[in-house]
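Pasting a structure below so you can have a look.
Only a single protein chain was left out; the remaining protein chains are all shown in position.
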Amino acid sequence: MEHLANALVQGVMIGGLYSMFAVGLALIFGVMRLVNIAHGDLIVLSAYVALVATQSLGLNPLVSLVVVVPVMALVGYALQRGLFNRTMGADVLPPLLVSFGLSVIIQNALLMSFSADNRRLQAGSIEVASVTLTDAISIGVLPLLQLVLAVLVIFGLQLLLYRTAIGRAFRAVSDDPKVAQLMGLNNKHVFGLAMALSCMIVALAGVLLAIRANFDPATGPTRLIFGFEAVIIGGLTNFWGTLAGGIFLGVVQSVASSFDPGWQILAGHIAFLVVLAVRPNGLFGAAN
Amino acid sequence: MTIALSLRNVSKSFGAIRIADGIDLDISENEAVGILGPNGAGKTTILGLVTGTLSLDAGAVEFRGRDITALRPEQRCRLGIARAYQVPQPFGDMTVFENLMVAACFGAGKSIAESQAGCLEILEDCGLADLANVHAGRLTLLNRKRLELARALATKPKILLLDEIAGGLTQHECDELVALIRRVHGTGVTIVWIEHVLHALMSVVGRALVLYQGKFIADGAPADVIREPKVAEIYMGIDTDA
Amino acid sequence: MPEAQLLRVNALKTFYGDFQALYGVDIEVSAGQIVAIIGANGAGKSTLLNSIVGLNPAPPSAIRFCGTDIGGEAPYRIVRRGLTIVPEGRRLFTSLSVEENLLIGAEVKRPGEWTLAKIYQLFPILRDFRNRPARLLSGGQQQMVAIGRALMSNPKLLLCDELSLGLAPVVVKEIYLYIKRIVAGGVSAVIVEQDIQQALKIADHVYCMLEGRIALQGPARSLSREAIAAAYFGV
Partner (left out) sequence: MSGFHVTRSSTLTLVSSIGAVALAAVLASGALWASNDTLRLATDVFLYVALACLWNFLAGYAGLVSVGQQAYVGLGGYVLFALAAKANMPVLYTIPLLGIVAALLSVPSAKLLFRLRGAYFTIGSWVLAEVFRLTAILIVPLGGGSGMSLPVRVAQTLGRTPHDRFVMTYLIALALLLAILVMIFLVLRSRIGLALTAIRDNEVAARSNGVNVDRIKLVVYVAAASATAMVGGLIFLQRLRISPDAGFSVNDWTALIIFMVVIGGIGTFEGPILGALIYVFLRETLATLGPVYLIILGAVAIAVMLVEPRGIWGFVRSRWGVQLLPLGFFVGKSPQR
């Protein structure tokens, strides 16, 4: 029983990370109906940027966020203005294929620069620090930090969307991009900012992931899929739903893994397909 | 007389705008009905509710006594409900002839071989035969409207819903259109026609309805309906002081 | 002409793919004027407006605003120059509140007298509903928001596309009273209307479009009903 409870707690923690993968995806879909297949590869790319920053500047990975987050924001803005904006239109095919091509390019560029070896960021003592709750359940400080950061990110995003001018612009462009530009908004710039913001969250998620688990150039697609599953399970309504979706996915994986590690990821996928079959609008989405 | 189409207590709004507010309406088999009303009154929306491209907030739609409220647009089309859109919706990368073939094969449920002759005939009727091989995306607005009508006819409809198809036509073209619609009506097809070009409408329909703020505020012989003061006030803007 | 010329559309042709919608349209608007553009469905009125605001491609010299060629510029740049539209069907941002809709209009940060306070002074009802989602307002109130949203950019010229669409006659009358008041305050306006009577009542100058061309134009008072009917229906 305790063993199960521990799996549950760990699942909730990892779910925080998944929801961070997911909100970046949900944000750009919400603002510009773009699904970025390279999302997972951007997460891995940020991990490598952090790797370079820690090695060359001797920074602690958590401190390296000061570099990684702005770098990824620039990457995001540049990708949107240089690439995705040129494919936006009624047809979903061009942006999909372009982001898919980008995904393959990032993976192989990382493969060439860093080889296929497993990497990990060394964050020092925080990695092993933990809080013991009972004999069987202890919560790592790092996973806890992830969950807290995820909640903070989502809280911040909600504030940004509903309390700031840029958030208002995001929502206006999402409602009616044609009229938004007639009211003086530069949609391309707004889209660029949305992608930059998405990539900032990606950077945070990527660094946290890289401290916690091994990564290599090919791990991106799986992160994309986890994020996507969290979005769909969460129900596409708001970011809190996405957080719930991420936690649901984390718990399912963690509990399955406690029985047989081979089933961890498969169980998550199956849970997603079951949700799709039973409640296509998501577990936490509106019933309509 | 049997009823072709019924709306039963139909309601529909977009936000604060009420398009239909508990509408009841019966249209008989082989009737020809015109729908009038100011811009934005929701006439086009009513057609969308009948063809199933829009969903009702409340109420039911019946076709020949059968409740079709839950049916999808393609199912309603195959039952015999065809619509010519106000803003033409051609298949732009297909030729005019192929546009009709889609309607004949799927709307009327025929094979490719069975469809061809009928489609040619409709093209000639609608004055499009010489444009049969032209890609629909290259047609002028006028010809797109003709195609819209031709394609609706190719589904072999029992009821034909027309939305502003006479606008922009010259007098001669308008007369041809009226003659065509009368011919179609003559073969037993029920007609529901939204039109601002009144003289065209009046020469076809035997009954006119005026939609205003979610209700039909007038229903009767066209000549009587347009003389009603209420209708003149809200609809005939230019003629109120005449 | 003694008055300052604000907008000049010069031999504008517009195409949608292979389909030509405008065949060389000329229009002039002077400061302080209300110009009406009338015509049947499909005559090209909305196409003309969309070309002016930058939604359709146009050669630079085809549209001149305040002495600068602006044809083909991005819409948001044109707004910054002081040319705004109240779009057909209002097109409010449905998930934004009334006040947020108005604030979007102020994104371009053009200096001028129109502020939230002044909009609420003009349309007091909007102040009461400021935090409501815009989609829950009545048609007339939504039209006020749409006009207010456009005014928030402090335009020199306001384009109004089918203001009367879907509104009760009483409401239409009220909306046009507001337009008169706004123009009296120093903003010029181009109104596109199907309601001819309404257009004639308010406009200084009228253009009538037919099949992508200007079929008739002149000072509103000088045009006879017969001439308009002929130009309108092309008979």
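A few comments on the model shown:
Each chain carries a letter (A, B and C) given by its place in the written order, and its residues are counted from 1.
As a working rule, a residue touches a chain if its C-beta (ideal position, glycine included) is under 8 Å from a C-beta of that chain, and two chains touch if they have at least 3 such contacts.
Treat the numbers as computed from the prediction; the structure is a model and nothing was measured.
Within the full complex, the chain left out of the display is in contact with A, B. Within the set B:32, B:46 or B:101, the residue that contacts the chain not displayed is B:101. Of A:59, A:78, A:109 or A:160, it is A:109 that touches the chain left out of the display. Although one chain is not drawn, the whole complex shows that of A:97, A:148 or A:166 it is A:97 that touches it. Touching the omitted chain from subunit B are residues 51, 53, 72-75, 77-78, 83, 85, 89-95, 97-99, 101-103, 105-109, 111-112, 116-117, 120-121, 123-124, 129, 132-133, 151, 155. Where subunit A meets the omitted chain, the residues involved are 29, 34-35, 37, 83, 86-87, 92-98, 100-102, 104-105, 108-109, 111-112, 221-222, 224-225, 228-229, 232, 262-263, 265-266, 269-270, 272-273, 276-277, 280.
We take it that only the chains that are shown with their structure count from here on.
Between the contact lists of subunit A and subunit B, the overlap consists of C. On a Cα centroid basis, the chain most remote from subunit C in this structure is A.
Averaging Cα coordinates per chain and for the whole protein, the chain whose average falls nearest the overall one is C. Our note on geometry: subunit A versus subunit B, Cα centroid distance of 49 Å, whole angstroms. Centroids built from CA atoms put subunit C at 44 Å from subunit A. Residue ranges on subunit A touching subunit C, taken from their complex, read 165, 168-169, 171-172, 174-176, 178-187.
Residues 53, 55, 74-76, 79-80, 84-85, 87, 91, 93-96, 100, 103-105, 107-108, 149-150, 153 of subunit C are the ones touching subunit A in the complex. Residues 15-17, 38-42, 137-141, 164, 167-168, 170-171, 196, 213, 233-234, 237-238, 240-241 of subunit B are the ones that touch subunit C when the two sit in their complex.
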